[in-house]
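Note that this complex is displayed minus one protein chain, with the remaining chains in position.
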Amino acid sequence: MTRTNIALLVLIACVAALPLFGDAYAMRLGTMACMYAIFALSWNIVGGFAGYPSFATAAFFGLGAYTTGILMNKGVPLSVSLLGALVLCLVLAAALGAVLLRLRGHYFAIASLSLVEVFRELVNNATDLTGGGMGLNIPLVSGSSVLSDATFFFYAMWGLLLLTALVVIAVSASKLGFGLNCIRQNETASNMVGLNSTLYKAVAFGLSACFVGAAGGLYAAWVHYIDPSDVFDILYSVKPIVMALMGGLGSPLGVVCGAFVYLGLEEVVWRNYIQIHSGVLGVLIILLLLFLPHGLISLHASKIWRGLFGRKAKHV
Amino acid sequence: MLAIQVLINALVLGCLYACIAIGFSLVWGVLNVINLIHGSFIVLGAYLAWGAYNALGLSPWYSLLIAAPSFFVFGYLLQRLLLNRVITAPVLVTLTLTFGLDLILNNAMIYYFKADYRKLILNPPTGSVSIFDVVVPVDRLIATASALALTFLLYLLLRRSKVGRAIVAVRLDRDAAVLMGVNVKSIYAVAFGLGAALAGCAGVLMALIFPISPLTSSAYLGKAFVVCVLGGLGSVSGALAGGLLLALVEGVGSVYLGPAHAVTLSFVLLIIFLVVRPQGLLGRKGFE
Partner (left out) sequence: MFHPRLVLTALSASFLLAAAGLGATSSVASAQDVIRFGAPLPITGPLAPEAVKQQQGYDLWAEQANKAGGINVGGKKYKVEIVYSDYQSNTPRSVQTTEQMITQDKVNFMFGPFGSGAAKAASTIAEKYKVPMLAATASSSQVYDQNYKYLFGTFTPNDTLTTPLTKLVKAKATDVKKVAILARNDLFPLAIAQEMEKSAKENGLEVVYFEKYAINTLDHSATLSQIKSLAPQWVFITGYTNDLLLIRKQMVDQQMKAGVVTMIAGPAYQEFIDSAGATAENISSASWWHPAEKYDGKDIFGSTANFVKLFKDKYKLEPDYAHASAAVCGALFQMAIEKAGSLDRDKVRDELAKMDVVTFWGPVKFGANGQINSLEPPVFQIQAGKPVVLFPDAIKQGDFKLGVN
């Protein structure tokens, strides 16, 4: 296990200490932070490792949320519902991936974006099953106090984050990870040396969707009421990309840090710039892309030093 | 007869869709940049027309004349100063950059104009014409005719003028164009400016028919996407073909599957085309 991956696990372990310091609202933020980190890590599998810019995160988030919601409404306990959501997203994404990942670049991006629209409208129209535009109620999981509720969901999301991180680390160290790397660098050549790129890509897409789906399920149980425009929101697809770009494409530690930093920024901006918060987000994105294209992880202390004081670096 | 009415509706709507998409298609085809600001450009053009009509009494025709050069300059500068820096970066970066720019523009519009829906109400109202049993609103006819005129103008520009031919050359083969002495950097900016100008003019035309609000920008963008994929990139005929196909699918889908399903159908069609025929109906690497 590389040092970055160890650092990642340490970071995640530190986050677990949040309930000791914060109240219910802080835990709400912490749960969101873990959720964002799950998005970023999952997206990284297909976007960072394999190099396919996927916009499908929101599609599987929503799918997981609705699957869990519908199952729970039928009396299935939370853990089994989450498992159901996870498996469904894994299988469906792998199947879709085999087809859609034949497209490259822009075309793949658009196809994955359209998945979000298609899933949303399908859910919108299956009114009898999902409530359609009227939304879906999800029964309360734990009827007890606010604090214990908040703590429960925080640890549940945190646990999912840990699982995601472990799987991502395992993938990056395995043949799958190596294969995805090859695909990113030169898919044609990889095919020529006998790599079954369709299989690898399908698995990658499946993995990128399953934890997002489970996170969606947890989210649904957490908020008790979901409707299609909330969970199939395109921003859930764009934010992981910004987080990954912020932290450093391809690096699991980088994307998780990107997720945490992004959440912090989002909170600060939302509170202080109510009217223009999305504009501020836009400015942030532009500055990021123009001046820090490789993400925060590329920040060397010497670069910061140079940026601040303009001295020449001792080495190139 | 319902079928004929739906068909005529689709034809008219299709040309409007083509008008919305043509600027987007040009930018995508030539610069290989998916311009997510396109929808907001259209809305801005609509506000221009609305403002000019209500505040100065200028008819939308004049707004067209104002919109074209001002949006061109705006787009040209935007590309030259900002987008050009990332033009060689991967897809992801350009997409996210234009997304960020769109957030800024959209937010600015909401801030200044508020999210309320406005309508450009022509005084006197234009009404509708009825031929046999088929009814067509006059304002849509006017907008359609203008849209067709605009696309025809673009076609002439791309075919006849030196700049136009340079744009097509860059689209066909960038490196060869460089060898032929074309200043690619400047052409990129010109193409983007042209795309912006077309979006602005499309916005002026849309103002006649649809409500104006920053919230509609994603709807326009979505249509532009689908039209480009269905019809093929970078060409006028592609945009027209895509627009007509989309409008037809939506219209027929509305009647047989219900309006809610019509939207799903258009996106499913999009995915099918992407997988089966990504170059669209008329896309080919060539002259329009």
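The chains carry the letters A and B, assigned in the order they are written, with residues numbered from 1 in each.
Following the convention adopted for this analysis, a contact is a pair of C-beta atoms (placed from the backbone, for glycine too) under 8 Å apart; a residue touches a chain by one contact, two chains touch by 3 or more.
Note that the coordinates shown come from a computational prediction; the quantities given were computed from them, not determined experimentally.
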Who touches the missing chain here, A:146, A:170, A:189 or A:287?
A:146
Identified contact with the non-displayed chain, of A:80, A:173, A:189 or A:268:
A:268
Omitted-chain footprint on subunit A covers residues 3-4, 7, 10-11, 14-15, 18, 21-26, 28-30, 33, 121, 124-125, 127, 132-135, 137, 140, 146, 149, 223-225, 227, 229-230, 233, 247, 253-254, 256-258, 260-261, 263-265, 267-268, 271, 274-275, 277, 296-302
Chain not shown, touching residues in subunit B:
2, 5-6, 9-10, 13, 110, 114-117, 119, 121, 128, 130, 135, 137, 139-140, 210-211, 213, 215-216, 218-219, 250-252, 254-255, 258-260, 262-263
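Throughout what follows, only the chains that are shown with their structure count from here on.
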Roughly how far is subunit A from subunit B, centre to centre by C-alpha average, rounded to an integer in Å?
32
In the complex, subunit A touches subunit B at residues 47, 53, 99-100, 102-103, 105-107, 109-111, 113-115, 117-118, 121-122, 124-125, 238, 241-242, 245, 275-279, 281-286, 289-290, 293
Within the complex, subunit A is touched by subunit B residues 28, 32, 34, 82, 85-86, 89-93, 95-97, 99-104, 106-108, 111, 222, 225, 229, 260-261, 263-264, 267-268, 270-271, 274-275, 278
